[in-house]
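Missing here is one protein chain; the remaining ones are kept as they sit in the complex.
So, subunit A:
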Amino acid sequence: MKGVIFFSALLVAVFSQKIFVGDQVLRIATKDVEQITLLKDLEELEHLELDFWKGPTHPDFPTDVHVPFASLQAVKVFLESNNIQYSIMIENLQSIVEEEKIQISRSRSTEQMRNTNSFNYASYHTLDEIYSWMDMLVSEQSNLVSKIHIGSTFENRPIYVLKFSTGGTKRPAIWIDTGIHSREWVTQASGIWMAKKIATDYGKDAFITSILNEMDIFIEIVTNPDGFYFTHTKNRMWRKTRSTNSGSSCVGVDPNRNWDAGFGGAGASSNPCSETYRGPRANSESEVKSIVDFVKSHGNFKAFISIHSYSQMLLYPYGYTKTPVADQQELDNLAKKAIDALSTLYGTSYRYGSIINTIYQASGGTIDWTYNQGIKYSYTFELRDTGRYGFILPANQIIPTAQETWLAIKTIMEHTYNNPY
């Protein structure tokens, strides 16, 4: 029995490896409809085993066909005798297949074994990849970066925050979080880029070096790990946490309606099936409670930036009430400055204002709570775009988005640094 299995496996291996040796892909340029008809006739000849990558449709469009080695001569004779022009697009298909296999395994091992310099910042990553990357960053720059475990999710995943510090004890600090709503993938991706940017720029860039000489920066990249995992495995559009709700088959709480600021008021839903379900009580979600506990026990945060997508907006409190915050004027001026800085890079335009005026009434929101805790420079970003791609922003926009957002964040950090309170 074993012998049979082994032999079959060998056969399969042999066949799957040798299947395209000598095969070619021809690009055929037809000049009129008669030639198209001839190609269609050729298509009908099953014994040739032709595989049309681009079928014969119209004289203006090329026809691409994969021709097995055995049929090559017959096909070429046919084309030449009918005066049909063609060129050899791929001389030996097998070599391409092998090259691709090598590339895939190479990139796999690259991701796992190399360093944060060869990490692909222009693509979206899984939770495991991001957690591995974090460990790599910490190990590469342990003098500057450390990883803090601030709590666990509903499904028991660890929640990590990266701390950038050059020393001191509870220095005045800046907080950045991304991915609190799991489907907003450009935010976690931007968080990764910004963390790497800070680590790279310290000691080289005057601005970030001065900031870090006196302040600490904390970045929570995957603020909703359960939700994030769900967007990778089951539902790309998942927003909330993954906690179960008693008495309902619907899962999850909106982590940006679960904070203790205006909790229970208009601007959130009491229905567990809703995308803006506030939860049974404030801080019911461990993802939220972990941050609350951390911020309270730290006691010295001076700026708090929570990052979402999409809409291209920079928002300050409040969301739960129309009453303007006491620092309305200052926050408004700073927001304008920040989005002006953002637009200098790629011309991306942002709107700005309080949450309740600019987007909608929302109660139990993050920055309403942080502001009420006395963290004056509390802002929410809504990154690219304005609805063309929405949540599913192409990966080639990650780095431009992160770069321009970084300019706005630096503006806020600079103002915080220059205006201690």
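Rule of thumb we're sticking to: a residue touches a chain if its C-beta (ideal position, glycine included) is under 8 Å from a C-beta of that chain, and two chains touch if they have at least 3 such contacts; residues count from 1.
The rule is simple: contacts and distances are computed from a predicted model.
Not shown: a single chain whose UniProt protein name, out of "Latexin-like", "Auxin-responsive protein", "Glutathione reductase" or "NADPH:adrenodoxin oxidoreductase, mitochondrial", is "Latexin-like".
Contact with the chain that does not appear here is found for just one residue of A:235, A:270 or A:323, A:235.
Residue-wise, the contact with the chain that is not shown comes from A:275, picked out of A:275, A:330 or A:414.
For subunit A, the residues touching the chain absent from view are 55, 57-58, 60-61, 104, 107-108, 111, 123-124, 126, 231-239, 254, 273-276, 311, 349, 351-353, 357-360, 386-397.
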